[in-house]
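First the structure, in the form of structure tokens, and then the observations on it.
Apart from one protein chain that is not included, each protein chain of the complex appears where it belongs.
So that you can tell them apart, the chains are marked A, B and C in the order they are listed, and the count of residues begins at 1 in each.
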């Protein structure tokens, strides 16, 4: 039997609220998804003005980043022509996301879930995802101290 | 040109928080989805202990109820053998939900979105969805007064 | 943060070997799937003579039973005409299995995974799934003593 650590729904709200604060700061309404460590959806929010295809893009970015335990932008590099994972983007019916904006979340070295952001440029999506994780980590740290 | 009334993300939070309060009261952790008037996902939350298949069930209940502008339990009655819509459950690749727990949300007679709840019995799912809508309506009323 | 208990791959082999022993005893080659507590596939075996559609049926029975934390035969009863979940069989693109042969696995009251069996009659599938779980539980008990 294994024992697994997993984000709870309060963690998910911290992630989404942290991401939203950054999205508002840069003026880009985003779709934001959070998955648990098994890549299953935990929470989602489409800010007013978030894009419709980005609903699925955000969910799938979070699914992918959690599952491969890497940022989706890293898979994007491996998916470029000439690279060994070129073509992986269409695997799993197209759920494998190779665009920046999906990040795994590590606590004490373990992947406990992930976040996916979509509606801006890939760089903006990534920036907002990072802000979400930072908000979670800061709260975790202040709880411990 | 049309002008459409649509839930915003703050309405979605009121709906989810109202639904969660009832879910906690009856002791059943739920998956709760909110869609806008176009049946597109606006917000989602899986309470700790919510069921994995219920992620999709909740989203599809909200999708269906918003789209048909009726509760999914009403479509469920029409889907029973001998009824005119028998078999509709498998339409749209199975997205048409015929189990109680999905409700459209009407403001001033217009459907502005929907809510879908899953993880409990159909009766519990419906009760929690109704509580979500009540929380939204009460806040709307108090804002107007 | 949550802490979750989950089947490991050794547990999965005990489940499959226990199920296979019963399948051989009753002379029905089976497809046998094991999912973890998040309904993700952990192990699968198609015995020689197991049926091709049963590959997916077994996987989806295990997915469903784990997810709803009930036997698929119980969902089958709720899916009968006139019952409140009639029509749920086609949800999730048809992954919701309502035929006997899928069972959740509880250790100390918690669902840690599931097993799904297909190729025989529903009663045979259920009997073989139960035998798999028995084999796991017996080994767990002997380890503790």
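Keep this in mind: contacts are C-beta pairs under 8 Å (C-beta built on N, C-alpha and C of every residue); 3 or more make two chains touch, one makes a residue touch a chain.
Everything quoted here is computed from the prediction, not taken from an experiment.
Under the touch definition stated at the start, the shown chains contacted by the missing one in the entire complex are A, C. For the options A:39, A:54 or A:118, the residue in contact with the chain missing from this view is A:39. Here one chain is not drawn; of C:2, C:41 or C:137, the residue touching it is C:41.
For subunit C, the residues touching the chain absent from view are 8-9, 12, 40-48, 52, 55.
Across the interface with the omitted chain, subunit A contributes residues 2, 38-39, 63-64, 66-69, 81-82, 84-96.
Assume only the chains that are shown with their structure count from here on.
Rounded to whole angstrom, the centroid-to-centroid distance between subunit A and subunit C, based on C-alpha atoms, equals 31 Å. Once the centre of each chain is set as its mean CA position, subunit A and subunit B turn out to be 25 Å apart.
Multi-chain contact residues, meaning those touching two or more other chains, occur in subunit A at positions 8, 40.
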